[in-house]
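Remarks on the structure that follows.
Just one protein chain is left out here, and the rest sit where they should.
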Amino acid sequence: MYRSRPKGELDRDTLNFLSSMNIDNEIISYDIMGTQAHLVMLYEKGLLEVKPLKKILNELEILLQNPGKINRLGFEDIHEAIETHLVKKLGIEIGGSIQTGRSRNDQVILDVRMKARDELNNIYSKIISLIDSILQKAEQNLGSIMLLYTHLQQAQIGNLSHYLLSYSDQLFRDLDRLYLTYTRINKSPLGSGPVGGSTIPIDRERTAMLLGFDGLVTNSLDATSSRDTIVELMSSLSILMITLSRIAEDLIIWSTQEFDYVELADKCASSSSAMPQKKNPDPLELLRSRTTIVVGNLVTSLALLKALPSGYSRDLQDLKLVFLNSLSIVSSCLTITDIVIGSLIIHKDRMKDAVINSYANSIDIAEQLVMQKGLVFRTAHKIVGSLVEMALSKNNASLSSLSVNEIEAVIKRTSVPIKAKDLLEILEQVTPEKVILLRSSIGSSNPDEQKKVIKSSKIRVQEYSDDIRKRKMLLNNALHNLRQVVISYTNKSS
Amino acid sequence: MYRSRPKGELDRDTLNFLSSMNIDNEIISYDIMGTQAHLVMLYEKGLLEVKPLKKILNELEILLQNPGKINRLGFEDIHEAIETHLVKKLGIEIGGSIQTGRSRNDQVILDVRMKARDELNNIYSKIISLIDSILQKAEQNLGSIMLLYTHLQQAQIGNLSHYLLSYSDQLFRDLDRLYLTYTRINKSPLGSGPVGGSTIPIDRERTAMLLGFDGLVTNSLDATSSRDTIVELMSSLSILMITLSRIAEDLIIWSTQEFDYVELADKCASSSSAMPQKKNPDPLELLRSRTTIVVGNLVTSLALLKALPSGYSRDLQDLKLVFLNSLSIVSSCLTITDIVIGSLIIHKDRMKDAVINSYANSIDIAEQLVMQKGLVFRTAHKIVGSLVEMALSKNNASLSSLSVNEIEAVIKRTSVPIKAKDLLEILEQVTPEKVILLRSSIGSSNPDEQKKVIKSSKIRVQEYSDDIRKRKMLLNNALHNLRQVVISYTNKSS
Amino acid sequence: MYRSRPKGELDRDTLNFLSSMNIDNEIISYDIMGTQAHLVMLYEKGLLEVKPLKKILNELEILLQNPGKINRLGFEDIHEAIETHLVKKLGIEIGGSIQTGRSRNDQVILDVRMKARDELNNIYSKIISLIDSILQKAEQNLGSIMLLYTHLQQAQIGNLSHYLLSYSDQLFRDLDRLYLTYTRINKSPLGSGPVGGSTIPIDRERTAMLLGFDGLVTNSLDATSSRDTIVELMSSLSILMITLSRIAEDLIIWSTQEFDYVELADKCASSSSAMPQKKNPDPLELLRSRTTIVVGNLVTSLALLKALPSGYSRDLQDLKLVFLNSLSIVSSCLTITDIVIGSLIIHKDRMKDAVINSYANSIDIAEQLVMQKGLVFRTAHKIVGSLVEMALSKNNASLSSLSVNEIEAVIKRTSVPIKAKDLLEILEQVTPEKVILLRSSIGSSNPDEQKKVIKSSKIRVQEYSDDIRKRKMLLNNALHNLRQVVISYTNKSS
Partner (left out) sequence: MYRSRPKGELDRDTLNFLSSMNIDNEIISYDIMGTQAHLVMLYEKGLLEVKPLKKILNELEILLQNPGKINRLGFEDIHEAIETHLVKKLGIEIGGSIQTGRSRNDQVILDVRMKARDELNNIYSKIISLIDSILQKAEQNLGSIMLLYTHLQQAQIGNLSHYLLSYSDQLFRDLDRLYLTYTRINKSPLGSGPVGGSTIPIDRERTAMLLGFDGLVTNSLDATSSRDTIVELMSSLSILMITLSRIAEDLIIWSTQEFDYVELADKCASSSSAMPQKKNPDPLELLRSRTTIVVGNLVTSLALLKALPSGYSRDLQDLKLVFLNSLSIVSSCLTITDIVIGSLIIHKDRMKDAVINSYANSIDIAEQLVMQKGLVFRTAHKIVGSLVEMALSKNNASLSSLSVNEIEAVIKRTSVPIKAKDLLEILEQVTPEKVILLRSSIGSSNPDEQKKVIKSSKIRVQEYSDDIRKRKMLLNNALHNLRQVVISYTNKSS
């Protein structure tokens, strides 16, 4: 319909290549609401008569309820399809007026921003729900001692609660990041025209208000051409996915028969078509791979925008595609992580056995040699290393089972100025079972530390929940109000 | 159906999350053919009775013609859906035998390889067709002199033919890369079992032959777990897209009113909903952005495989997704580039005007001062630079319009040991119009060089075309033969 | 020195492979200050005697002034090198005590955070300086009318000021993003131990205060193992670079002889070794390519962290490498962009000529036909399109030069209900020169809009400058105070 300068129809292959119809299904309702707000403003500013206003608003209301009525064949995008529908239905003299003071360039980014804020609000709620599940598990597992790893090697003794809270803390930061972007995303680009604004005396602030925005993307060139806020979101989504992928990796490793610390609920586990004994953690594996899709989409968006000239270019259509894809993937991944963690089976006894059979209290022993027996740390480190070596050579015996003779041999070999008696005393005192109670630093594995964090985290969960509810309500109110305005104008006597 | 160890059904959200059904539509026919070949082999090896063989082959033949008959709801993938269909239709005693000596892990990569080789063969043909279009344009434009650019600044004088052939040469390399991978992709993984092979005395070479493969991926762990050949293809597709994106960028710039060297045919150009004067090169812009999607998919695949433990993991399902997406994108991009270039309108006069009004013969003048007047190049470079400066200051006058006095002034200022007369002689001789005929190096802008290349390139096009035809025929013959075997077995008297 | 369990020396190739010595040069001073703060705290908590305290503080002070004294050969990292230096210099009984209640795992991320906040503060200042340069140029160019582009095609008429402000607005968002992360980066991980905290009664809040941090990364597992805040920064740096790359691309295109809108100052332009007439915009090209390095570093960091198990892994060493690289690249790119824009030569006349010779007032004409003559927009769009076509066919005549006859012919052909007289009136009124004054929408190309934005932007620049100064002062004060404490303790009588 817009073909003015180029003559004839688009080549069919080219049209298919250009068309964004598939992905536009996701923004169709926002597009219609945007047009309604625009028309209401035009009418209020005396730029549109009441008669065409009523007719178009009415027809748009029908399409909003039943978007299937829009013929999608032969169009490059949903904007063209809707205008063509209106022209066919209401005649050019009425339908031909919806683009006054507007262009597809401000329209499409309006739609994307409206879509994004809804998706974000859902994602916020899902993160909060996941944090809540983690906090519950953490509370239930204050006493579940387990090994902590560095380099995937047994490192220190901790507990599951401590581990879980490290991820609720990360998820809070993931949420913070996404949350702050809302103020940047919820600004209206509408009224920017193709690139340089309009000579029509439109009221950008009115349409922004009608559509529930907090303000404007002022500069019209910026509004139609920039996508930094979209990429910011795609980055924050990628970082969130990294968090989920790391949880997934830990749980995959812990689900092996060799670690055997946790087990996925049957409802989350896959089986094998070939190997009857299998119980596979497929959802966790897909959390890993979906992470890489979201990262791939981010790369697409950055490579796409690199050195893109200012002013709308068609490339931006594909940015919309990958952005909506990432939002959708992240949303489902949050749901699945929540289900998996909520239903996770913990093998507390296995975890405890692994602790008892480990040398992961070595650093604590060294520290207590410093604290109680006056060794410097590097020397303490050295002698405990030698004790471990001795214990390993005794068929992996526990450190506390070493005899006085053995200990004296180690002392002699290392020339460390300590008495065997003193060493023995520390070994008996700092056993794997008791060690986390000795931890005293803020944020350490001592369960008292976790209790504090759980308490403050629950408050944060509540505050976020309240604020999210408020955000959603503000949007709902605005769009409800738009609906009321539309209905009242539709019923106006001309 | 495979749920043996995990009890109960999968959680609904989890099932949706896990399911690859959408993308599996693209491999369904390959999956069925793979199963047919497997069954034929089992029968021939005495591992399956003729009765179940006939019934299953017959039912698979029905599904091949009408895949819509397969119930897709509630399954994680197409393999499970088909086996379930067969069991429902033919009973467990018959349908339950198709996985003997086989697993989904070798099955899925079999399907992907069969799909890939078909897609690749089409892509080869499309590259050849595009090269052919470029060669035709090059032949038509041997005399179209134009500016060549470095740093997007006017650099040397060349001609359009020379430019175009630089891209047919690149496309030949793109083709070479993809072409060689065929030998790696067309190997059968079938018969590798889940990871370690089978105790059933299957004949892997027989199924490979039935399905048109050139050999085996021997090691069963490698066959089910590696995806390097897929990533190799995704890399080669990315590099090909880079080539297309660079052509696109050149044409976008040349389509500006400021350059005005070329114009897209109307059937390829988009218009504006707002600005009536517009004729936008949208297909070219999408070539750029699609490039970044293919690159994003490559990044996904690399990040996905990074540090993935050996043995099939579910992550690989998402690799299939992005791989098939890239194949499809590249295929359509080749079509569009071919259409755009084939129908491109060349503004030869504009190109020539730009040449005449440029200083892009500067280097040639400098070179002739070396050749004919015995200056060293650095000195020649210096004096020509000063001449350009002088000409610029004279309201961008042409070099050949400089007067003897002006030239003498320049010689004096630069103290270059040359006579004004000699300089003038060279300036008159090395005019922008004539300069490419003076070029003598292999592969330079001299049209004689292009003629040679066009000739040899046409031969390469022919050779590739022949070979591609042969490749396709080999596959067709194999699968035709499989069909014949299936029919003959189906009709066998039990 | 730490080799306790593994015996013997590291293989030489392996040591080279593992060593982070090169990059550690950038964090050495932070490492020393961190150790000083840690020791001060240990002393104050009664965990270290005054004698060793004095000796170590004194030696560290020497190293801080002269880091070249540290032997770097044979160590995996700077932490080990410094401890070894201290042990050699002061004996094991003194030097061996610096790791009490500490580990390299909390130490290295402490150093990185201290380095990052300094680099960030510099980057903030540089962005502000760049914005300031842009605002100055914008103020000088309120009257520089020029074409605005979409799809790189002439779209609407605007002015340079409008263009420039679209980038100061983007840069403000880039700054906002980076600015908010400061609160997340300026938290202390020190005291987290290897992964699970310490049994030594250290005071994490005291060391945080001494080092100028705003608080703690509480959870010790999170503190040593997470890097989300680093990746957040690398994302924000990438997005900032995208902004710079788009400015660069515009200026590269505008610097072509064909556009000729701007020219780089000679001090920023490169020449050619071969082509004397060349003036190449190399710094702008490198802004583009450096963008892709920063993006590549981001990809590295995301791929590196994907599915990395919890707890410190050596992989994180390479994340440090790419992070510091990106900080350094961005810093220099901001400097260069500032220099290039500050010294940019604007060809106002060329810009204006291009405006006058364009049809980019088409949409404004169409809009005024709606406003003043009562056409619906789609019809107005159509008739203006036909006028452009007519003008193009008349050797690219201007729209205002069309004769009444010609206009009547167009009206007849398009059957648009308007009189030629009315059309002519609008064509005369809406000329390219006058059109931006007719623009009335907020954020449009009307210079009045830019004046408002320049005014408010200058206030923002001032506010940011003040706040950055405050931030820097807070850090300086804290570290100055640490120095004072160190000196007073060093001089303490034992």
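Things to note:
Per-chain residue numbering starts at 1, and chain names A, B and C are given in the order in which the chains are listed.
Note that contacts are C-beta pairs under 8 Å (C-beta built on N, C-alpha and C of every residue); 3 or more make two chains touch, one makes a residue touch a chain.
Just so we're clear, the structure is a prediction, and the values are computed from it rather than from any experiment.
Residue in contact with the omitted chain (choice from B:Leu18, B:Leu63, B:Leu210 or B:Val299): B:Val299. Checked against the full complex, the one of A:Lys279, A:Arg314, A:His347 or A:Arg439 touching the unshown chain is A:Lys279. Listed residues B:Thr35, B:Gln156 or B:Ser270: the one in touch with the omitted chain is B:Gln156. Residues of chain A that touch the chain left out of the display are 150-156, 252-253, 255-259, 270, 272-282, 285, 299, 302-303, 306-307, 354, 358-360, 362-363, 366, 381-382, 384-385, 388.
Residue-level contact of chain C with the missing chain is found at 2-11, 13-14, 16-18, 76, 79-80, 83, 99, 102-105, 193-194, 266-280, 282-283, 285-286, 288-293, 295-301, 303-304, 313-319, 321-322, 332-333, 335-336, 339.
Interface with the hidden chain, as seen from chain B, comprises residues 1-2, 4-5, 47, 83, 87, 92-101, 105, 148-152, 155-158, 162-163, 165-167, 169-170, 173-174, 176-177, 180, 184, 191-202, 204-205, 216-226, 228-229, 231-232, 235-236, 238-239, 242-243, 245-246, 248-250, 253, 288, 291-292, 295, 298-299, 302-303, 305-314, 363-364, 367-368, 370-371, 376-379, 381-382, 384-386, 388-389, 430, 435-436, 438-446, 449, 453.
The criterion applied here is as follows: only the chains that are shown with their structure count from here on.
Chain B maps onto chain C through a rotation of 180°, based on Cα atoms and reported in steps of 5. Across every pairing of chains, the maximum count of C-beta contacts belongs to A-C.
With centres set at the average Cα position, the gap from chain A to chain B is 34 Å. For the pair chain B and chain C, the distance between C-alpha centroids works out to 35 Å. Note: centroid distance chain A to chain C, computed from Cα atoms, is 23 Å. Across the assembly, chain C contributes 150-152, 155-156, 253, 299, 302-303, 306-307, 363, 381-382, 384-385, 388 as residues in contact with two or more other chains.
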